[in-house]
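Partial view: only certain chains, each at its native spot in the assembly.
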Amino acid sequence: MKYKFLNDYSEGCHPLILENLAKSNLSQQAGYGNDELSARAVSKIKAACENENVDVHLVAGGTLANLLVIAALLKPYESVISAESGHINTHEAGAIEATGHKIEYVRSDDGKLSVSGIARLLMKFPKYHTVKPRLVYLSNSTELGTVYSREELEDIYHYCSKNDLLVFIDGARLPMALVASGLSLADISGLCDVFYIGGTKCGALLGEAIVVVNPALQIDFQYNIKQRGAMLAKGRVLGAQFDTLFTDDLIFNLARHANAMAAKIATAFQNLGYRFLCPAESNQVFPILKYSQIKKLAEKYEFFEWEELDEDHSALRLVTSWATPEEAVDRFLKDLKSVTPVAAARRVIPSGDTL
Amino acid sequence: MKYKFLNDYSEGCHPLILENLAKSNLSQQAGYGNDELSARAVSKIKAACENENVDVHLVAGGTLANLLVIAALLKPYESVISAESGHINTHEAGAIEATGHKIEYVRSDDGKLSVSGIARLLMKFPKYHTVKPRLVYLSNSTELGTVYSREELEDIYHYCSKNDLLVFIDGARLPMALVASGLSLADISGLCDVFYIGGTKCGALLGEAIVVVNPALQIDFQYNIKQRGAMLAKGRVLGAQFDTLFTDDLIFNLARHANAMAAKIATAFQNLGYRFLCPAESNQVFPILKYSQIKKLAEKYEFFEWEELDEDHSALRLVTSWATPEEAVDRFLKDLKSVTPVAAARRVIPSGDTL
Amino acid sequence: MKYKFLNDYSEGCHPLILENLAKSNLSQQAGYGNDELSARAVSKIKAACENENVDVHLVAGGTLANLLVIAALLKPYESVISAESGHINTHEAGAIEATGHKIEYVRSDDGKLSVSGIARLLMKFPKYHTVKPRLVYLSNSTELGTVYSREELEDIYHYCSKNDLLVFIDGARLPMALVASGLSLADISGLCDVFYIGGTKCGALLGEAIVVVNPALQIDFQYNIKQRGAMLAKGRVLGAQFDTLFTDDLIFNLARHANAMAAKIATAFQNLGYRFLCPAESNQVFPILKYSQIKKLAEKYEFFEWEELDEDHSALRLVTSWATPEEAVDRFLKDLKSVTPVAAARRVIPSGDTL
């Protein structure tokens, strides 16, 4: 079997989650999220947000979270603004449009939205003949592994508040973003209207925790959960994930491990003189290799070729997870060295280059 | 803690499922349902259907299954026919209409659809000014615990085939229906276009297995799974449920147990002279009690008051599950006896009465 | 050619509308409803409502008006309450559901909604598992030609206001209802949140004037007009209809004529001893005839057989319009007499019978 750097959902879940499921297994619990495990999970998430007044809803997947949040927040003629590479725009099979809403996208090299990009898009909209932008969607970390700084998030949220725009953060990899940027869940709660905390990519079997911060958006929100098919009869399954992940900071420790493994990989590539498609800031690394090198590495490892750059080069996507063993990383880096010509490793990296 | 006869999803899952999850936990698996556990589950379900050419898709919940199947099968102007008590019509928060489709419903005392009911509804539809009925939705077992016989299903499917109507069976409790009616999955596969096998209510943590029998409906079906947010990144979670449940007929054995516990309850009620809202044919029993009796039972047990019948009487819903201990049933029946006046227990049950 | 009592849209438009179109034809006007004719129409409608603060939008048809108003007023999980015979429930090919919303209907013999019917429906809705009723839709006059009294409308609006329900009046035949009930547009403006004034069935070539009374619903409403394809480039066409119809009370005079012709027909039927499916209160009459009589009348006239009542009898629908010549009515009534046996005409009408 080849070792996989394909994604951060190749393994099952942290063993403590299975333990939690097992020990509560035969207790009779109320259905549809009204069980004790979900109650504990919600309580711990509110504590982590340092805000008792947020609403927390646990659902089974990221696309489901995205489509139900976005549909809940918009009137029929309102649109959502995203980076072109935003997950909702590229990898959800039209899930957002299927709820009736246009995605307006902004081109971006690093996967991030900026105030200037949003502002440019607003200029295009005369009344009534075009959709009315109402929601800014951003992924943190982004699909390219980049991470928003506190200042970037503040700028966006401040601009949006002044311009009658809501902010929704897709946090499929929020734990990795937070440990990378030194922000807390409490910080995030103050910088958007709604966000979700990804469990699936950070040690859970499944599950995303939607946090509705804005009180006006909390009213009747749960109807959307039910209507989109996101309300599990055995809500305890989701409860057990987050009850465990939010005990003793487990989720952030797992994210820290994933980031550390990626940083080790990125540093090695950099030291060997490789360039990157974009900065390696969390648990995804996008180094640029020759096809001949890729071919050799692919004999022992699985990963995605993310983007063809020219006839000879392609950017890979290497993803680490909460479960990536350091030995697998070491083995990979050893193999990397063996496919790297000596000259390349000595090349001077121009200042300002990525990483 | 009161013992709950509230539903069949109060407990977690059969322990063998947790074992399956645990033993495969750290293996790296492909995402989105392309893992080995899902492959085994699909293979076993096809074998149980005795049909290699069906398509099987595992999703996380019943409403999700219903909305994505129905939306997949209909053109915008086509409608779905349901019994008035059908789950899609009563308990899914408008999930079907949210995908753009009208539900046309037929009144029915026992929760079942019949050919005459469907035929009457078809007569109402002149072209172009009303929706075009295209799909018949039926739950088996129904929301009232009743079960379709082979003849009833044959009649409906035959009628529908002749009238350009598709048939979709909501099988949230299909295992209980099958063991009650003596039909097999292979039989069901021959009597509809699409159905799903409920895992959640039959021993799984979560999961419904959609089986697309009609080849014309299989094309591109998986896009719908993704678009509606039903494609779990860690498809292995769903795979593990059905891989286990379809080993050594586990799912049917669990259904048999649930039905047996319900039958024991129903027989006791009948012997004590109680009437029923509808026949007790699977794992749901709807006995009619006086409020004074209900109040006493409610001190020790939880259950739903399903329907107020008059000032003095209400029908309860008592549900058993794969996990209901026989001792809990025995205890309940003893308590029932103690709230039942002697006269009632001696009442002669008129022939033709329910059960 | 047989004379048609089929509907109230068999003829073109009142000649003054064609004059208005012709005399303004070559003037250059702003597009999308910003023309002078629309401005005049809107201004006159506001005056007739005795309320400068209503918003008025002119659109091309009734189904279009219904679907865009209802979709504009509801969140995804909210439903609309209608009488079972409501146009949106029976004759719009699922237009409302296509915008994502469930219609909850109440049975009603005379086509009207009542407070008790609405209240009964509200009782069925526990939170989150069913849609949330938010809007009451009523047609005035109804699809059965009946007309709401001031008291009935007050009761409904009062009840709805207290129960967080909005009220929308489908006024495809509102002019006929108003002259029948002695209410004014100003009255109606005070008894609902949104309504529309039907032009198509009252002398216009096309056009319905949507009046948004509730200020909270006025915000951004025009986006819905555009998004549903209801914003005509040459809005002047619609403007000319209502500019003319609201000059010198033309629309109400036309409605009065239609009602008068229907009343003449209804009185004749009554005097001849016929019964009715429901009271003849506006420009639609539903007399009950024998098939043998229907067959003879159908040799010279066109009309709908509305409802088969038994083996021998059916209720007809006879509709008069702004353009129905009194001679056509007289000719019809003469023919009616000739198919009526003398005995029937002498039959004593029991008090309490319809009309």
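Here the chain labels run A, B and C in written order, and each chain numbers its own residues starting at 1.
By our rule, a contact is a pair of C-beta atoms (placed from the backbone, for glycine too) under 8 Å apart; a residue touches a chain by one contact, two chains touch by 3 or more.
Treat the numbers as computed from the prediction; the structure is a model and nothing was measured.
Taking the whole complex of the structure file rather than the 3 chains in place, the copy count of the single sequence reaches 4.
The rule we apply is simple: only the chains that are shown with their structure count from here on.
Shared contact partners of chain B and chain C are A. Between the Cα centres of chain B and chain C there is a gap of 43 Å.
Chain A and chain C, compared by their mean Cα positions, are separated by 52 Å. Taking each chain's centre as the mean of its C-alpha atoms, chain A lies 35 Å from chain B. Residue positions 92-94, 98-99 of chain B are each in touch with at least two other chains.
By the touch criterion given at the top, residues 32, 71-72, 75-77, 99-100, 127-129, 131-132, 220, 222-227, 231 of chain C touch chain A in their complex.
Residues 76-77, 79, 90-94, 97-103, 128-131 of chain B are the ones touching chain C in the complex. Only residues 1, 3-4, 6-7, 9-13, 15, 18, 21-22, 24-31, 60-68, 92-95, 98-99, 200-201, 205-206, 223, 226-234, 236-237, 323 of chain A touch chain B when the two sit together in their complex.
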